[in-house]
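Subset of chains shown; positions unchanged.
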Amino acid sequence: MNSAFEVPIVKRLEPASGHVELLVDSPVLAQGKPGQFCHILTPGTLRRPVSFSRLEPSTGLAGLLIQVVGSGTRWLSDRQVGDTLDVLGPLGRGFAPPRLDRPWLLVGGGTGIPPIYAALQAWRDQVSEPVAVVLGAKTRDALIMVKDVRQLGFEAELTTDDGSQGRIGTVMAPVQEWLAAHPRSQVWACGPTPMLRALHGATQGLSGPVQLALEQRMGCGIGACLACVVPAQPESPDGPAYRRVCTDGPVFEREELAF
Amino acid sequence: MDLTVSLPRGLVLKNPIVAASGTFGFGPEYASYVDLNRLGGISVKGISPKPWRGNPPPRVWETPAGLLNSIGLQNPGVDAFITDDIPFLTGVDTAVIANIIGHTVEEYQAVAKRLDAQARIDAFEVNISCPNIKEGGMAFGHDPDQAYQVVRAVRMVTQKPVIVKMSPNLEFPGVIAKAVVDAGADMISAINTLVGLAIDLKARRPALGGGTGGLSGPAIKPVAVRIVYEIASNVAVPVIGMGGVQSAEDVLEFLMAGASAVMVGTITFQHPDRMIRIIDQLPDVLRHYGFSNLNEAVGAALGKAGAVS
């Protein structure tokens, strides 16, 4: 039987201002898949969903990289080594692993970068085709885990809205260029909704699989309350169907969504 | 301590702790977190004759000691429920309560009729109090005549126990309670959520996709206890209380206010197994407050004037 359980924090990093990464010692969580998340108890009425930023099944470590945006993430960012977190997880549908015969395109925006890193970490030995990693954020400060990605041996193309690091603008310019050059790519992406919407458009007609990891406000986190829905296919005359980010996602195939 | 609760028309709960409708799916979702066989019962997600899409997201928003939701009763409809969920529930040893919803009197009746034939359904909970849909829902619960019609229609098609779920967004819950009992309700459950609204300051809009939402959680407990107390003082049928239960002490508070059992909702999102802990602790809490069995506690605070020490 599953249950909420306590995991100890064994390392606390401050990768950028307003961001904290907590490494927890939990073989159960470390078995998670990139794109999956855990649902963490905070003082509020609801748990907070946070994706895995790292998954190290061999050492039993999992990472949670949190950007402070409100009361719950502030509380999380104040946790210290030795404290424990009360978590449900690993939850949800993660990224499908790469097909060996297609180029890779991984796109991460802001707090969508950590799951992309986790995917690269998990799949780094499976590279057989060209790989592009595009990471974007509003400003240089929010462009997290760039070093970690490079340490895995991947190049990363960077963008910031204000040009404070990498190319100025969104991830879409390098993405479009790559797709033009590598139309058979498979795509994984995680980031803010506008970015995913743009990618959804830009990948129309692509032959390879496109996997988009979404966010939505959550209640239960395990499929029971229908809080966390996003508009999905099939659209009916009344409008789109609604599917759950917590169990049907967070990762959806492009075709499943109705942006 | 024996926690069995015997209710009208042979409805027996192993204990007074029932999962509240809409917070516990159709059962399987929490099955890997909670030993369902230990629960007093499960009130499943509201079921309509045809699938309902529900409201646009976002559908939940946190408030102080509370939760606003605007799910809008998304559900796959009664046919899918029978095909996909009843088989699972058949393997579970707890009372299953079908929460039913409709846009019209006929729709409520249609669901009740379909499910009356299902042996696995132990009782109906007629939801005339959902604040999150435009037609039907709460409207039925606010007018004694309409409330009467809906309950009468359900009563006509089933001999199973009929519970009617009441709205707190009423001036005189006692009036509606009497109307539904006249119409043949065997029990009343209370309360559904309070109508609330939050603003997303960044977006400069109501935070929920549906605009207003239903407020649940500990914040509403005093309103819930008041309404249970009022209904229990006014009608003779058993009341199932709910609204913000977090602990065995909260359960006792509802029992003393006149509830025969309670439902537990929002806290499950934080602590999936809290209902089990409550069941485990309830006997000790009853004893601690001087009760030697469950029934003694039911209504123990009714009819007592306010306390003056």
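Which chain is which? They are A and B, in the order written, and residues in each are numbered from 1.
Note that in this section a residue touches a chain if its C-beta (ideal position, glycine included) is under 8 Å from a C-beta of that chain, and two chains touch if they have at least 3 such contacts.
Keep in mind the model is a prediction, meaning the values are calculated, not measured.
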Per-kind copy numbers - full assembly in this file: A x2, B x2
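Methods note: only the chains that are shown with their structure count from here on.
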Gap in Å, rounded to a whole number, between the CA centres of subunit B and subunit A: 36
Footprint of subunit A on subunit B - complex, ascending: 22-25, 29-30, 32-33, 35, 45, 53-54, 56-63, 65-67, 69, 71, 74, 217, 266, 268-273
Subunit B partner contacts - residues on subunit A that touch it in the complex: 1-4, 41, 44-47, 88, 216-231, 236, 238-239, 241-242, 247
